[in-house]
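In this view, the complex is presented without one of its protein chains, the others remaining in place.
After this line comes chain A, so read on.
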Amino acid sequence: MGLLSDPSISTQNKLVDSLAKHVRKVCSGFYVLGVVWLACLALPEFNHGTYLSENALSPGLVYPEIRIDSNRLASQLLEELQRERKEHQSTTPHAWITAKFNEFGLETHTHNYTLRYPFGGGKEYHGKNIYGILRAPRIASTEGIVFTAPYRAPTSVHPDISPSVPLLLAFADFARRKNYWAKDLIFLVTEQEQLGMQAWLEAYHDGDRVMNVSKAYLLPGNLPARAGSLQAALNIEVQDLEIDYVDVKIEGLNGKLPNLDMFNLVQRIMAREGITSGYKQTLRKKRRSNPTVFEKNLRQMLSMLATQSSGVPNGNHGLFHRYRIDALTIAAAKRQTHATLKGNAGSAAVPLLKAIEGIARSLNNLLERFHQSFFFYVIVNNDRYISIGDYMPALVALVACAFFKAYLTWSTLDFELQPAATATASAETQSGSEPDTAVEDGLPYGSVLIYLTAVLLIGYLGNVLPLQQYFLEIPMGAAPLTTSVLSFLTLIGFILPFVVVLPAGGLELLHVGFLLIFGCSLIVIGLLNFALGFFVAVLTVPVVIALETSEKNWNGSMRNLTRLITVLLNPMVVVYLIVLCMSFYQFPELKLDKLLLRAATAAMDASAYGLIDCVIYGNWLYFVVSTVFLPLWILCWTLALSKRREIADYSDNEEAQRRKPKPQPQTKLKTN
C-alpha cells in the first residue's frame, strides 16, 4: 500500500517508534552529510567550468579601437587631478570634474543629497555626485549602462583610487566619438563611498516619489536627467594607471550576485587584453606550501561565502543589485614589482582601457537584461562555479535535521505524555489540589502560542526600539544605544524561562514549534542569502540536535554542555566572538585584555553599523538577527534550560503548593 493509504489500523507507527530512538544519530548523519556535501563541491569533479550563456554579448568579436592617445589623455588628466587634490584635501573637486565632462561634450548634471543621521540627537550631511550622459545615437534613451568611479578625498582612510576618474574621463572622451552606441552611457563620479551611490540610485529610480521627509534618513532628491532603464553597471576602482592585477568584486547587498555571464564576460575580456584578473585575486606570492586544487578551491569558496554572509556589499556595485541591475567592480591594484614591466609608462593603461571598451561594447550588444546564466552560484575558481542546484542540497540536509526531529518528536508526543499524565492524575487524587486539566484536554496549545508570540515580540522590539524618537533624542552614540537595547532584550530573553514555566507538555510542544520555526526560517534565509543561512545552520544545528526536553535520555553533563553552548550561541555573543577573532588576526600584537576591550567596542560599532545599514541601504542582516535569530535563541535557551513544573510539585502536599513563591501565571493561559 502506498504512502497515503497506510493500511494499519493502529495509530502507532513502528518505524517511527524505532527511528525515534535514534533521532540524534540520524540527525547527526544528516548534518555530516550536509557539511561533507558542501566540502565535496570544491572537488573539480563536482563543479562546472564557466561558459558564456548569453550569445548577444559576443565578447571579443570587435577589434578594440581605443589607442595610446586615450592613455595620454588619462595620464594628463591624472596630473591635473593631482594638482586639484592638493587644494581639495577633504572635498571632491566638483568644478574640475564638471568642467571636464562638459569639455568632452557630455550632458553633465550634478546631484545633491542629504543624509539625516538619526542618532545622538541627529546631524545632517550633504553630498554631491556628478554624472554625464552620453546619449546613444541609435536609441531614444530607453536603456542605459552606467560606468561609475568613486572619488575619495586625500584625507580618506581607504586606499587612494583617484586614477579611476581620469580613466573614466578618458574612456568617456573615446566613447563620445563613436556612433555605434545603442544604449545611453552614464559616467558617474560619486563621493562618500556607498552613500553617494545609494543616494544616486534612489534618486534615479524613486526620485519623483513624494517621501515623508520627517521619517526618511536619506533624502536622495531628484535627478535632472535620466537615461532609461539601466541594464548593467561597471564600477571602476583603479589605484594607479600602471596596474599589477585586477580583482573582480561581485558580492552585493544581502549576498546578491550579478549574473554569472557578466562575471564571465569581464574575465574573458581581461584575459584577452593580457591582464591578470580573477575573483578575489591577490598579489601572487611565492609560497612554500603548495596547496592542492581542492584546498585552494575550498578556501576560495569559503571566503566567498564569508563575504556574502554579512550582506554588506564589498564595493559600490553591490547597491545596483537591489534595483535589478547587474553590476560588478573591477578593482585594479597598483603595480608593486617592476620585474614584469612590459611596456613603457606611456602606454601602461592601454590594456585596461581596451578592457573597459570591450566590456562596454559587449554590454552594448545586449538585447535584453542578463537572464540566461545563473544568479545563484558560488565561484570556486576563476573559471569554475557551483550552481544553486548543487549547493542547495547541503543546506537542505542541514535543515532536514530540524524537520525530521520535529516529526519524530511530534509523533512520540502523546506516547511520552501518557505516563506523565497518569502520574499527574494520581498525584492530584492524592493531594486533592486544583486539577490541572491541561494534559487531559490535550496539549497546552494556547500557552505555547502565547509564549511564542511573546518571544517573537521581543525580537520585533529589537528591530523597532532603537529607532524610536525618544531613544534617538538621548544624546548617546548609535553604538551604545543599539547595544544597550539589544542587551536589554537579550537579558529579558535570558530571564524569561526562569520566570515563565510552561504547563505539562508545553515544553515538548514548544520544542516542536521551535524546530519548525527554525527550519522554516533557515530555508527562507538560505534562499535569500545562502551563505548566511548555511553558516548559521552549521553553527546551530548541532545544538538543535542535542536539545532534548525529557529528562531520562539526557544525562547531566550533556545537558550542561548544551546549556553552555546555547549561551555561547547567543547572537550578541556570536557577534562578539567573530569580532574578537577578526581583531586578533588584525592586531596580533595586542595584549589579551586590550584585545577583549577593543573587540567589545568594535562589536558595539558593528551592531550600530548593522542597524544603519538596515535603515539606509536596506541590508537585512540586522533585521534577521534581531527578529529571527534572537527569538530563536530565546526558544533554544528555554528548551536547553527545560524548566518544568516537577511532578513532585503536584504530589507535594498543599503546604508545599502554598509555599511556592508564585502561582504560575500560565494556568490562566490554558487552552480555551
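In this text, a contact is a pair of C-beta atoms (placed from the backbone, for glycine too) under 8 Å apart; a residue touches a chain by one contact, two chains touch by 3 or more; residues count from 1.
As a convention for this text, contacts and distances are computed from a predicted model.
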item: Undepicted complex member, UniProt protein name, chosen from "Dynein intermediate chain 1, axonemal", "Phosphatidylinositol glycan anchor biosynthesis class U protein", "tRNA (adenine(58)-N(1))-methyltransferase catalytic subunit TRM61" or "Geranylgeranyl transferase type-1 subunit beta"; value: "Phosphatidylinositol glycan anchor biosynthesis class U protein"
item: Candidate in contact with the missing chain, chosen from A:46, A:117, A:294 or A:407; value: A:407
item: Touch criterion as defined above, residue of A:152, A:183, A:226 or A:256 at the omitted chain; value: A:256
item: Among A:19, A:302, A:520 or A:538, residue touching the chain not depicted; value: A:520
item: Selected from A:376, A:471 or A:609 as touching the chain missing from the view; value: A:376
item: Absent chain, residues of chain A that touch it; value: 1, 4-11, 13, 256-257, 321, 324, 369, 371, 375-376, 403, 406-407, 410-411, 516, 519-521, 523-524, 527-528, 672
